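Please read through the structure below; I'll follow up with questions.
Every protein chain but one is kept in place in this view of the complex.
This part shows chain A:
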Amino acid sequence: MIIEISHFLSVLATGLFLLVGYFSILTPSSNSSYISNLIVRTYSHGFFFLLSSFFIYVWLAITDNFSVQYIANHSNTELPIFYKISSIWSAHEGSMFLWIVFLSLWGFLFNIRVKNSEVLKPKTMGVISFILVGFLIFLLATSNPFVTILPIPPLNGADINPVLQDPALAIHPPTLYLGYVGFVIPFASAIAFLLYGDSKINWEALVKTWSVSAWVFLTVGITLGSWWAYYELGWGGYWFWDPVENVALMPWLAATAFIHSLGVSIKSSQLRIWTILLSILVFSLSLFGAFIVRSGIIDSVHAFANDPDRGLYLLGFIGLIVFTSVFLFILRLSRIQSLSRIKKFSKQSFISINNILFGALIFSVMLGVTYPLIYEFLFDQKISVGAPFYNAIFIPIVVLAAIFLFFSVDSKWSRSINFKFISAPISFSILFSLAFTLFVMQYFESQNISILASIFAGSLIIFRYIYEIINFIFSKKFINPFSVIAHMSLGLLLISISFNSLLSTERALSIDLNSTEAYKDLKISFKDIGVENNANYDSIKATFLVEDQTGRTFNLKPEKRRYFTRGQITTETAIHITFLRDIYITIGDQLDDGSWIVNIQINYLIRWIWLSALLMGLAGVILVFSNRVKT
């Protein structure tokens, strides 16, 4: 019964959003204050209906209302409340619901924070509303989470997939969704700007804070996903070029280029074509991600159920959005072109180079994702595109981008400067980076050009900014805190990734109870193994005492769990974290001779990879808050 109220509220919200879209875009007088007030209020009502609908749904999940089919299929009375809630986004219908609620939330925040007098506001709200209507119809027509099992609901639910019963998973999809759908704001404003067709409006300044906020969520969401796959799925690394990682990486790359390009357009209304195209690209790629995981055309951990109708609807709707945008863009192209030329070696010139390099990266990832599909379609054979392809493309382009970044630190807005290649900061950083790289080459006996080049490029950035910081401390030369943090984290990221691939090792051992095996500098003693019974699973828990070369010892307790409701077996890794490395143990099965198979990995600097990504996110947070203080 209550579920029907929730269902009805969603339908009602759809209707209200349709009205907002109609009034703001299809009526000629949408800029009269009467109409714009109407738009603002109708949108807020639509949002509150949708939010209430979602909260009722959450309440039904918490109270184990198994007359709702989706809840019956994905939750269970035994689950802690936290996971009863997160079970909502553990499968297609519920996660789509959350996705739409977040989309409407961004719209709502924009609605209340931006003044009604802002000329682009009504049309922006209209674009957001039309997108909401499209997705709500998709939800209600092809993936309805409100379907009930009546008259006799089951007594208990089917439980969520055990790998999803994890705090990182409970927060990783929502964070990522907030990032994806957040780019609806710059996209909708860009479309409103094109609809309006007045090149004097600075739409870029309107969306800066919003875009950076969405970028922060996307950055943190991807990092959480990477961390979750490492310790919960037992993937044992930080990135696997899995199709779903790739469809998150593409909007991130596009968004990063977009934010840089946006900065230029705000300051000098140059690169406007880039900025507009990138805003369309970021949002289209976010939608493309939703299409890839929800149409079932790829196999992946994240792929939801196979359903060609869903795929066709999404593809049609994405096509509609993309072609409308492209049509408007072509129509207005002559009006938005900037007549001033970009000066050589100005900040603008470096950011255009950055746009091109990022564009190349996005295109290659897109190719990597689609090539197996195309190949299978044409030749009926399956192939897979893996790390060697991406490494071959990413390493040179990223190193190149890092070198351009290094030289861009000296550049000025709208002014060309004379480069002195033997200036103090440049020679300081090149010297130190070269020394560091040579040290790595000697000490670790590495001849690997890709790794050494990445370490060199990463340290160039870090030393260059260290020089800037020293300059700031002693001679008060102005620095941009977010730029310094974001770019130094990029340097740190490059170096961490390089050392990770240079030093990390793994090995499978078979080991007897109460015996000791040596691996690298570690002595691993197998102390204990036993069965534990828990609320919804049994587990085999092993205890290993590990001693490193300095004589320090610690316990590691990897587990294997068997969940009752689905009979699924999961591996719980045990990880010992130190400043520079992780010692990562998973337990396999017992052999006939009584010994156990144990897999040991030593992962160097893997925490530093996530730390650098989070620092980038932090830089975005600083930018957002410093902007808020100013306005």
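Here, a residue touches a chain if its C-beta (ideal position, glycine included) is under 8 Å from a C-beta of that chain, and two chains touch if they have at least 3 such contacts; residues count from 1.
FYI, contacts and distances are computed from a predicted model.
Peer 1: Name the chain not shown, per its UniProt record: "DsbE family thiol:disulfide interchange protein", "Hydrogenase maturation factor", "Transglutaminase family protein" or "ABC transporter permease subunit"?
Peer 2: UniProt lists the chain that is not shown as "DsbE family thiol:disulfide interchange protein".
Peer 1: Where the complex has a chain not shown, which of A:Ser117, A:Ser334, A:Ser475 or A:Asn514 is the residue touching it?
Peer 2: Among A:Ser117, A:Ser334, A:Ser475 or A:Asn514, only A:Ser334 touches the chain that is not shown.
Peer 1: For the full complex, which residue in A:Phe8, A:Phe55, A:Phe82 or A:Phe323 touches the chain that was left out?
Peer 2: Once the missing chain is taken into account, the touching residue is A:Phe323.
Peer 1: Using the document's definition of touch, tell me which of A:Leu315, A:Ile393, A:Leu503 or A:Ile575 contacts the absent chain.
Peer 2: A:Leu315
Peer 1: To test your reading of the contact rule: which positions on chain A touch the chain that is missing from view?
Peer 2: 273, 277, 284, 291, 295-297, 299, 306, 308, 311-312, 315, 318-319, 322-323, 326, 329-330, 333-334, 337, 366, 370, 373-374, 377, 380-384, 508, 567, 569, 586, 588-589, 591-592, 597, 599
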